[in-house]
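Every protein chain except one is present and positioned as in the full complex.
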Amino acid sequence: MFQVRIHGRGGQGVVTAAEMLSVAAFDEGRHAQAFPSFGSERTGAPVVAFCRIADREIRLREPIMAPDALIIQDPTLLHQVDCFAGLKKDGYILINTSKTFDELGLGEFLRDWPPERLCTVPATELALKHLGRPVPNMPLLGGFAAVTGVIRLESVIKAIEERFSGKVAAGNVAAAREAYAIVKAEMEEALHHA
Amino acid sequence: MSYQPIKFYQTGTFTVGNRLLPPEQRSVQAQQKRYNSLNSGHRACQGCGEALGARYAIDAAMEATNGRLICANATGCLEVFSTPYPETSWQVPWIHSLFGNTAAVATGIAAALKVKMQKGERRHIRVVAQGGDGGTTDIGFGCLSGMFERNDDVLFICYDNGGYMNTGIQRSSATPPAARTATTPAVGETPGNVFGQGKFVPAIALAHDIPYVATATVADLRDLEAKVRRAMELSGARYLHILVPCPLGWGFASHETIKMARLAKETGLFPVFEAEHGEITAVLPIRHPLPVEEYLKPQKRFAHLFAPRLRTDVLTRLQALADRNIQRYGLLEKP
Amino acid sequence: MLKQIEGSRAVAEAVALCRPEVICAYPISPQTHIVEALGEMVKAGTLAPCEFINVESEFAAMSVAIGASAAGARSYTATASQGLLFMAEAVFNAAGLGLPIVMTVANRAIGAPINIWNDHSDALALRDAGWIQLFAENNQEALDLHIQAFRLGEELSLPVMVCMDGFILTHAFERVDMPTQEQVDAYLPPYEPRQVLDPAEPVSIGAMVGPEAFMEVRYLAHAKQMEALKLIPAYAAEFKAIFGRDSGGLTHTYRCEDAETIVVAMGSVLGTIKDVVDEMRETGHKIGVLGITLFRPFPLEAVRAGLKGAKRVVVLEKSMAVGLGGILSTNVRMALSGLHMHGYTVIAGLGGRAITKQSLTKLFLEAEQDALEHVTFLDLDWAIVNKQLEREKAHRRSGPVAENLLRDIGVVAARNY
Partner (left out) sequence: MMDKPFAITLDPGSSLANRTGSWRTFRPVYVDRLPPCNAACPAGENIQGWLFHAESGEYEAAWRTLVEHNPLPAIMGRVCYHPCEGACNRQHLDAAVGINAVERFLGDEAIRRGWRFSSDAPPSGKRVLVIGSGPAGLSCAYHLRRLGHAVTIDEAAAQAGGMMRYGIPKYRLPRDILDAEIARLIDFGIELRLNRKVSDVLAAKAEGFDAVFLGVGAHIAKRAYIPAGDANKVLDAVSVLHGMEEAGPPLLGRRVVVYGGGNTALDVARTARRLGAEEAIIVYRRTREKMPAHDFEVEEALQEGITFKWLSTIKEAGEEDILIEKMALDEKGFPQPTGEFERIPADSVVLALGQEADLSLLQNVPGLSIEQGLVKVDATMMTGHAGIFAGGDMVGNERTVTVAVGHGKKAARAIDAWLKGESYVPAAKHELATFERLNTWYYSDAPKTVRPVLDIIRRQSTFDEVLGGLDEGNALFEARRCLSCGNCFECDNCYGVCPDNAVIKLGPGQRFRFNYDYCKGCGICAAECPCGAIKMVPEEI
């Protein structure tokens, strides 16, 4: 079972991202379970959502406490929330930013991490470019497909096309594709240097 | 009469404070050591109109009662964002019981205080009940009406954001016509909330002939404070209905909260007035008249009126509502 | 002072002696006479200072009481049946907030069909609302329990429901020993709230509590109720010292010494049962009675101790758990866990159906023979029931049950089906 925790802010589509991730896995014929953490926090407050992916029925209902991967939709959270709590050793980290891990001040913290598992993608910029709105969640799923390989980019695209239509779908698909490419390139670069 | 003619002091009495005014004429909110009855750290959305309105109103009530105040609060956004265990943002004695019983809880508090005062156990303390439009105009309406007709010594404040925002933006009887909510979606032939439904509780409060009824918005602080002050000068049942825009539920940027309230008032869609013993005594006139589109267009809940095609038919009906308010309350007359 | 007065009046006078500060009233039979009497005392100035508030619903009645109690006032209201259900949300809330409101429930059936007569369905529907629930056997006890209820509730910061059988007690003129004001004052100190709305010490009451603490809050409520199990006998003893009589407590046994059969019941029916037991004892039947005064918290240990020696237990109750059987009996069975004895549930007196000595005698004799079903409906008219069942089998649109039955027994003019 592969467990993902997504960090973002109320109003940034964190829950949607988890749901769409589960749909992408479902589209691959796998089992998936997406769920929010429900609290009294409002627009702007740090929030999390979860997704489990497995090849057999998922019966587990406990919160995800030791994720295999983290998606961080808003890098300002890094200074405000313990985003890395419980992350499995050598787990995947995908951050929406145009900066590097070093520039984010995480270089030392993640020094022993496999570099190809640490990726950043300027998802907000990509969303603005392709969609005209700063909603980073779909390009991040593209990046997630690239960095983890747990789901295929095609599945993410299929999930987007099932959920959205017209320009919104096209924009999200384009953004997800570009994010995928960016992350793939980053990983190769990392492996090359390693 | 709470409407004060604007004195010419640069920003007059439009701004929160004004260094050019004598201290006694400045607003409660301008005081360096104001009450902050609703403290920092609450979990309201960015730009929450209700959080603002509640602090405005309760601070003003605290000022008017010299800090001798108890609040009862209905279930709703205000309650949830202000008092999730283990923290409360309230600095006043405050109780939350249920969604629909706030007016009655306040009645009970007022009754208790009356007895305690007769016994000499406590000094004079006043009671404010507060809730959102759901807790006031819908589920709490029975208790509210009961409190009104008994003329219990309670000021009830409704923070009207036009829907059940706490539960995810559903329609209430205060949701304006044509507005999209989760239960009046923008689909079908007549998208959004239905025309000819809903109620304007201030008018119903008026019909109870209670000592004081007023409306206000978070855009006119001085007016709001003057109304709270006036309400606290009177005894018996009093009602203050404050329009508090909701960035999330209405779909506008978090910095536009006050602007939305201002536009609601300036277009005439939300009449600002006050009444004593069933008679309207003053209105806050429209300063710069505007068509309703100015108010509707920035809000996503009305987006279906502008795209994919311009719904002139619906806009005309909404303009008619504004025009009727302007006519009925004399909103264009100079004071 | 001995008086021959109506039960409602006796309760009203007792409540008045407790110096309530806020009373909320909404009319519903059969509690109405109580608040009417109190209203008159407030209006006349004999009960002062006190606010008597005519509210617009039972929901408001409980809510006003919540507000008043939170502001530090001794608060009282009374209701019954539909009224209790209409205020249900506020009933739970008062307990959750720990407000020591005292409420009389003049027990009455719940509709539909609407029925104004006595049974215990109303109070037992709210048995898990977090209130302490006391059941009075007679008007003297009803009166006494109100005085104890204020003492108990205020000590624990918990609301207390004093249940008395509607009409059977509320409307019965009986002899009661009305205490003096001095006695009540000696027993019941002024209300000293544990928490109060006060500008001098502002607090927020009624926070939203999430998963991280909700269980603990619930456990603490439970622990507080458990504390009542210890306090109630102590307060009853203290009551006896001042007022000179046994009243209240957890349970009362009657002729249980060597009893093989013990009948368990609550409320006014205990008197009838005791009469039957006396008669049966005279003919050598080893039968006794366990009366339950305190239903919540449920006195598991006292009940177990009271029933331990018996061979069989007959729980006779004026309530039912549709689809299961009894409510009281389910609770009693929990007290008997591990003990091997026969247990019978008898549903009796629903909606004001008279419970007669004759029926009870027959019932108990059958019980002694272990000839009872697990669940028995006392004096059920099987002919009517079967007729309706056949009717329903025959016709999809067989008509409203209650009206059909009334027609069958001739109350309503018959119509062919």
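So that you can tell them apart, the chains are marked A, B and C in the order they are listed, and the count of residues begins at 1 in each.
Simple rule for what comes next: a residue touches a chain if its C-beta (ideal position, glycine included) is under 8 Å from a C-beta of that chain, and two chains touch if they have at least 3 such contacts.
What you see is a predicted model, and the numbers here were worked out from it, not measured in a lab.
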Among the chains presented, those that the missing one touches: A, B, C
Chain not shown: contacting residue from B:Asn73, B:Asn193, B:Thr215 or B:Thr257: B:Thr257
Touching the absent chain when the full complex is considered, from B:Thr65, B:Ser82, B:Gln130 or B:Thr184: B:Ser82
Selected residue (touches chain absent from view) among B:Trp90, B:Phe270 or B:Tyr329: B:Trp90
Contact set of subunit C toward the excluded chain (per top definition): 96-98, 157, 194-196, 201-207, 209, 213-214, 216-217, 220
Subunit A, residues in touch with the chain not shown (by the definition above): 9, 44-46, 74-81, 97, 99, 104
Residue ranges of subunit B at the interface with the undisplayed chain: 6-12, 14-20, 26-27, 29-30, 32, 36, 38-44, 46-49, 51-52, 55, 82-83, 85-92, 221, 247, 253-259, 262
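Just so we're on the same page, only the chains that are shown with their structure count from here on.
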Inter-chain centre distance, subunit B versus subunit C - centres from mean C-alpha coordinates, in Å: 44
Mean-CA-position distance for subunit C and subunit A (Å): 58
Inter-centroid spacing, subunit B versus subunit A (mean Cα positions, whole Å): 41
Multi-chain contact sites of subunit B, meaning residues that touch two or more partners: 80, 84
Residues of subunit C engaged with two or more neighbouring chains: 208, 210
Residues of subunit B that touch subunit A when the two form their complex: 43-46, 48, 77, 80-81, 84, 247-248, 254
Subunit B contact footprint on subunit C (complex, rising order): 21-22, 24, 48-51, 53-57, 59-73, 75, 89-90, 93, 97, 197-199, 201-210, 212-213
In the complex with subunit C, residue positions of subunit B that touch it: 67-70, 72-73, 79-80, 82-86, 88, 90-98, 100-101, 104-116, 118-119, 122, 125, 142-143, 145-146, 149-150, 152
